[in-house]
Every structure is written in C-alpha cells, then in structure tokens.
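Taking it in order: structure first as structure tokens, then the write-up.
Only one protein chain is missing from this complex, and each of the others stays in its spot.
A, B and C label the chains in the order they appear, each numbered from 1.
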Amino acid sequence: MEIKSTEIKVRYAETDQMGVVHHAVYPIWFEACRTDFMEQLGYPYSRIEEEGFMTPLIKLDVNYKSGAKYGDTVLVDAKITELGLIKFTFSYTVKRKSDGALLATGSTTLACCDKNLKIINLKTACPEVYAKLEAQLEK
Amino acid sequence: MEIKSTEIKVRYAETDQMGVVHHAVYPIWFEACRTDFMEQLGYPYSRIEEEGFMTPLIKLDVNYKSGAKYGDTVLVDAKITELGLIKFTFSYTVKRKSDGALLATGSTTLACCDKNLKIINLKTACPEVYAKLEAQLEK
Amino acid sequence: MEIKSTEIKVRYAETDQMGVVHHAVYPIWFEACRTDFMEQLGYPYSRIEEEGFMTPLIKLDVNYKSGAKYGDTVLVDAKITELGLIKFTFSYTVKRKSDGALLATGSTTLACCDKNLKIINLKTACPEVYAKLEAQLEK
Partner (left out) sequence: MEIKSTEIKVRYAETDQMGVVHHAVYPIWFEACRTDFMEQLGYPYSRIEEEGFMTPLIKLDVNYKSGAKYGDTVLVDAKITELGLIKFTFSYTVKRKSDGALLATGSTTLACCDKNLKIINLKTACPEVYAKLEAQLEK
C-alpha cells in the first residue's frame, strides 16, 4: 500500500531567532506523519489508545541537513524499517515541497505498552496492528 | 502569606524569528507560575489532580508591553483577583529581572472540574483549596 | 472576498495530561490561520517581513468553550474586526470539523512595526496591506 506524504506548512511559532525552524519541531512533524500513516493504514492511533495501548518513544534520532523556513511547506514521509514483537521503528524524510530539497532525516523507535506503560507483545495483544505494520515493512 | 516570584530563564526554543520570545510562551510561563503559587500555598497542583480535580482554562488574556529576549531572566508574579464557587482568576505580571521592566500582564480564569471535565463547586468539593485561595484573594 | 477556514489536525504533542489540547496551543492555531488569511489576500506574511515590517502581538484573548482532542480536526476562521493606523485586530473562532461544535473564540491585536520593533504607520508605510485589510474589515 502506497502511503502519502504528510504536508505541513511551517508555523511562525516553530521558528527561532536563527530564522529557521527550531530543531525540536522535527520530532513533532514525525509524529504528525505517524498519525497520518496509521490513519492511511486504516487503524488510527487514537483507536489504538482507545483500545488501551500506548506507544511511547524509546529512541529518537534526527539528522539536520538544511533549515526549514517560515513560508515553506514541507513533505514528511515515513516508512516502517524495523518491526519486533515489543518495538518498531519508523524512518522519516523531511523535504521542502517547492524544490524537493532534503531538510532532515530521522527515525523513532516506539515500544508497545499497556495503559500503565508496561511493555507488552504487540503481535499477540494487537495482531491487526502488527499485521498492518508488517505489510508495510521495508524489505 | 507572601508568595515569591517564579524565576524563568528564557529558552532558545521560546524565541521566534522576530528575535523575541513568541507570544504563545507567556501562557506557559503563567502556568509555571501557578504551579509555584499552589506549591507555596502548600497544595501542589499535582495533588489537586491526584484527588480527582482539574482546572481547565476558560479564559486567557495577555497584554504584551515589550519582548523578552534570549539571555533574559524573567520574574512572573501571580495574584488571585477573583474567586467564585466554580471558577477563579489569577492575574500576572512578567518583568525582566535585570532592570524590572514590565514585559507583559495577563490573567487566566480557571474552572473547577471533576475528572471528566464537568463543572463542580470548588468550595464544597475541595474546601481546603478554596480556603487557601480565599486567604490570598486581593482586597 | 471570501476567506477559507484553516483546517488543522490536532497533533499528539499538543495534548496535555488532561487529555485535551493545551490552552497555549490556540494562539498558535490563530497564527496559522492569520498566515493563511494573508496568503489568501495575496500578501503573504513572509513577504511583509521581507519588506522589513513586523507585526508583534500587543494583545491576546481566548475564551475556551470545549476541549479539542487528539483525533479531532479543527477549523479556524479569522476576521478583521478593527483596523487602525498602527494596529489591527483579528477575531477568531475554532470549531470541531466533525460536528461544528464551537471550541474557542479569541482575538489578537497586532502592532505595525519596523525591523527594530518600533511602531510605524501601516497606512503610509505599507498602503497595499492596509487597503487589503480594510477591504476585509467587518462592518
């Protein structure tokens, strides 16, 4: 299944006094992209939470190539690059829409947890989500 | 009881490309000040929530006088200026520590709610908090 | 000229532990709406800044009616409700897209400034922007 990019217009509040988007905004864009990704898979993250599961981050990394600016629209793309029983990893690219310039890459590893943030086995606890993620796993 | 100022060092992430602190940061500083205020009253806000109460904002206003900058430390002061059975109002000033310059004033009105965000009577549901707020009410 | 709503999908990062969008997010949504508004008027805010003008907030107020939640999409609408020579006011509504429920109203008053944040006369310094705002002024 082809997943569409998440399109984000830079917010003024996201800039800092260097005149570019502050680096702590990129993980928030990654997250907005994950939200869209799960929605496109037909299993919105809000439903996952309603069913009593949570997926807190256990690892984040970002490589910054060039600064996004106010006035820019960016395209964020995600792929599932690792899938385990208790954690899984999304990898991202952030590109400027106007010229396709690569602004950042990154990844987030999420744990599968219950409501009390105890680790659980995603495959047995939430087999439908596991199957959907598996079908998207990059070969 | 004399309530001490909340001292806040401006964070780089709080600036925007105008080179000053973004206006949406001030409500967050007000909130940090409320946290300190309730702690000084001997009833931390985290305890209020543990007991099943919430105090969402129903009204916010801010008047911006001069921009805080990265490198500044600010002093935020709060007073209880209105106290009703189901809502109460804090008023704030934000001053630059180095020279006492007034940067902003504002107020927030908070509702008294249960866990499901239904309005409740603070005086009967949480008499100790009500009494503490009342003792601080500006005459 | 009919100005279209700004459509915003709630970000997970925008929620707080009350389970609703944090109140300090609304001014950021207002600002995203202003960005779209000026773009639709044919004078993007980024161009205003490139020409050496800035419009810092001097006043903000928000009335919160009901909490936006993760999973919601909101529609933010702006109108010019006051226009002076050195300042102007936008008024906003925030509605939940799914059912039209009113979540918040508010307004922001912006000053007209040069690069050094000194007040200027918008009508003489930037007559095209002034004319465009005037044409949108609510009667």
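Simple rule for what comes next: a contact is a pair of C-beta atoms (placed from the backbone, for glycine too) under 8 Å apart; a residue touches a chain by one contact, two chains touch by 3 or more.
As the structure is a computational prediction, the values presented were derived from the model and not from experiment.
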I'd like the shown chains that the missing chain touches, ordered by label.
A, B, C
Touch with the omitted chain, as defined above, among B:Gly52, B:Gly71 or B:Pro127:
B:Gly71
Residue, one of A:Val20, A:Met38 or A:Cys112, that touches the chain absent here
A:Val20
Would you mind spotting which of C:Ile8, C:Ala24 or C:Val129 touches the chain that isn't drawn?
C:Ala24
Hidden-chain contact residue, picked from the options A:Ile28, A:Leu75, A:Ala101 or A:Ile120
A:Ile28
Applying the definition given at the start, please give the residues of chain B touching the unseen chain.
9, 11-13, 28, 31-32, 35-36, 44-46, 49, 70-71
What is the set of chain C residues that contact the non-displayed chain in the whole complex?
12-13, 15-20, 22, 24, 70
Logged for chain A, residues touching the omitted partner chain are 17-18, 20, 23-25, 27-28, 31, 49, 54, 56-64, 67, 117
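Definition applied: only the chains that are shown with their structure count from here on.
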Where chain B and chain C are represented by their mean Cα positions, the distance between them in whole Å
24
So how far apart, in whole Å, are chain A and chain C when each is placed at the average of its C-alpha atoms?
28
Out of chain C, which residues touch more than one other chain, so two or more?
28, 31, 49
